[in-house]
Structures are given as structure tokens and as C-alpha cells.
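To start, I am sharing the structure in question, which I have written as C-alpha cells.
Here the complex is missing a single protein chain, while all its other protein chains stay put.
Presenting subunit A:
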Amino acid sequence: MTWNSKHDDNWGETTTAVTGTSDHSLSQEDLAGFGKETDGPVEKLNCIRFLPLALTLLLGLLVLVTPLSFLVLPQVVWPERLQACGTACEGLFLSLAFKLLILLLAGWALFVRPTRASLPRIAVFRALLGLLTLLLLLSYWLFFGVRILDSQEENYHGIVQFAVSLVDALLFIHYLAVVLLEIRHLQPCFSLCVVRSTDGETHHYNLGQLSIQRAALVILEHYYKDFSVHNPALLTAAKSRAAKHLAGLKVYNVDGAGSDAATAQSRAKIAAAARQRDTSHNELYYEEAEHDRRVRKRKARLVVAVEEAFTHVRRLQEEEKKKPPGDEMDPREAAQAIFPSMARALQKYLRTTRQQHCHSMDSIQAHLAFCITNNMTPKAFLESYLMAGPTLQYGRECWQTRQWTLVSEASVTSPLHHGSEFQLKSSDFSLVVTSKAIPHLKLSEEYVHPKSHKFVLQLQSETSV
């Protein structure tokens, strides 16, 4: 920070500079106890993940080698009996080369991509396409082996045309792959409603015709971006209330043993609980009002502290950079310098809203440095702490799980239909998904002549006579 002393001559005598020893500062121990960064479990490198990619590459290699071998083998095995290649034949070489190049580029674009996820069952369409390609290659090799190699065909022009037809057929299979894998499910047919089981947060997505496992994949990708982060600390209040409801009643069996124990006891409990005058709703109301008031007070203190902290940092102008360096700092150091003045207020606010485990001290300082670098206002800095954002926003430790289980009554490779339900279970909560078909919409037209808009004035005058 540099001070512009042009404003006031006796400025230095009347103002105190901000140091780290103001009464709002924290000691190092306090700052260290702010939040610990926990390392997630180290991921096992699973070789099964790379199996589909390896198979794809193998198939690609086979696709590349086959037409070329069709061209080269006759030249190698029986060169003397082969007819000379005329102009048309050499033109076919050119077309073969380009088509092969296009096929390889298109195959690379569509198939050689890092896998997004490991699905529980094989992808049906991909497997079918792979089988189809293999079948095509096999039949072409069979034909080549029987009719050309064995009989040592002399018409080289015909052999070249045969190779070109193979590449054409492969290009059409690639077109089929594009349509089946990429385009078919773009048109939305189903509307899926996803509800989180712990706090009921709901989102809706429109999807096309997909299998259940692919639909689950799409939903999970949207989950990390749309749903706010799962905070188990917010759910403890509801659990303690539920425990209190039935804890106060105990059933004594007066008629002696042998009566229908379980169901009679539970029914008696429910009836007694309904009759009991319950004041827990009162407690809930006042508790929530008190909590809101506390949160608002802490938030006000936090906003004031952060705004004050931000006024101490100023970006160095171009002209000032050329002067001899005063107290220049890079963003990280600037963030570290102003952080202590707001740290206590921020810590108290996070504790009150039970978010302290999502933000570590390092992440807060990094965010502060980021905001300073990009000239953000204090409000922009605070927004990520005042609102619970989507899971993507937080560090890895808050992601908690990337292992999901798909629970479904229908087979996971079966396509979605109206009314299908499934669950995506993770370790702490589950996402319940129901699907509804988008109804068939009927649009009719009504023609309006541009000159048909005519109006009259509606008069209701009242005259005194």
C-alpha cells in the first residue's frame, strides 16, 4: 500500500496507519484454528477405467490398417500378374487417402475422449456399434481372402474400388454412431424431478430418450452445479426434535404377557402422543426467531468489518509504479495484511450459520487475494459466504463423495419411460428421481390481419345541467 501525501500536509501527524495490532486482530493461534484442510482419501488408479478406451484404439488401428493392407498385399504377393494402375485407379488412391484421413479425424473427435464416468453396465449403443464395425471388417476380410487372395485377382482397379467401398461403409457407420450416440437424445422427451432426501431441495431437468444409467450420469453432472452444498450440520435440529417426540412415552403392558406386543404398543404410543398437549411448536418458533436475529446481527458486524478492511487496500496506479518502491505488495500479501481485521467477524458468522467446515483459512485468504486482484467490492467477496453455493464452488473436502450407487427396480440399461423412478445413493444422502413424459403439444394457428386492429373510445361522461 502506498500513501498519497498530496492531500493533506499534516496528514501523517493526525492519522494512525493500520497495523496488525489493532484491537480487532487475532493472534496466530486463533488463525491456525480456523479450519483444518483435510486430505481426501487417495484415489486408487483403476485400470478397468481405461479398458473401453483401449478397445476403441484397437478398433481404430484395425480400421486404419485394413484398406491399406487391401491395397498393399496384391502388390507384394503377386506383383507381376497385376494389371498396371491407370489414371482412374490413381484418382481412386487420392479419394481413398482423403476419406481415410477424414474417417480418422472424425473417429478421434467422437470416440477418443476421456471417459466421464464409470457406469455400472456396458453402454449398449457403443457395444452394438463396435460389434457392427467388427462384423463389417470381418466380412470384408473374408471376401478379400477368398475371392482376391486365393484366386490372385489381376484387376487392380477393381481391388482399389473394393478398398474405397470399405472406407465408404466405415464412414456411414460413423454417421450412424453420431446419430445414435449424440443426436438422438438431444430432443427432450422426459422431465425429471430430482429431490434430495435430506433437505428436500428440488430441481427439474429435461432429457431426451436415454437409458437409466445415462440419465443418472447427466443428473449427477447437473447436481454438482445446481444443488447447494449438502450441509449435515443444519439437519441436527430436526433430528433432536424427532427424538423428543416419542421419547417421553413408555408403554406398560397391564393385561399380562401374550397380547399382540409390537403393533398394539406403537398404536398406543401414537394415540397418546396425539392427545398430549405438545408445546414443542412454541419452542421451535422462538428458537428460529432468536437464530434469525443472531445471524442478522453477526452478518451486520461482518459486513462492516469487511468494508472497512477493503478500504485499506488500493491498487497501485501506473505513475506510482515508476517511483521508488514504497510498501508494494502482491495480492497474496495484501490479502494476508487485511485478513486479521475481519477474521474474527467472519469466523463468528460462519459458526452461527454452521458453515465453518466448508471454508478453511487458506481458501478464505485465496479468495480474498482473488477478489483484490480483480477489483471486486466487499459485497462480491462476501457473497460466497452469505449464500450456500453449489458444491462445485467449494474445495475437494466438501465434495465428500464421488462414489454413487444407482438403485433402480428396472434394469439400468432400459430406456426411461413415464413414471420411472430410481435413486442415486451417496454416503450421506440420496437423490430421488422421478420422470414424467413431456406431453404431446398441439399448436394451432390463428391468422390476424395487420389492419384488423380497430378501437373505439368508451365514453361515460356525466354532465350537470
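Here is the rule we go by: a contact is a pair of C-beta atoms (placed from the backbone, for glycine too) under 8 Å apart; a residue touches a chain by one contact, two chains touch by 3 or more; residues count from 1.
Basically, contacts and distances are computed from a predicted model.
The unshown chain of the complex is recorded in UniProt as "Tax1-binding protein 3", chosen from "EIF-2B GDP-GTP exchange factor subunit epsilon", "GPI transamidase component PIG-T-like", "Tax1-binding protein 3" or "beta-aspartyl-peptidase". One of A:T87, A:T279 or A:S461 touches the chain omitted from the figure, and that residue is A:S461. Counting the whole complex, the residues of subunit A in touch with the unshown chain are 458-465.
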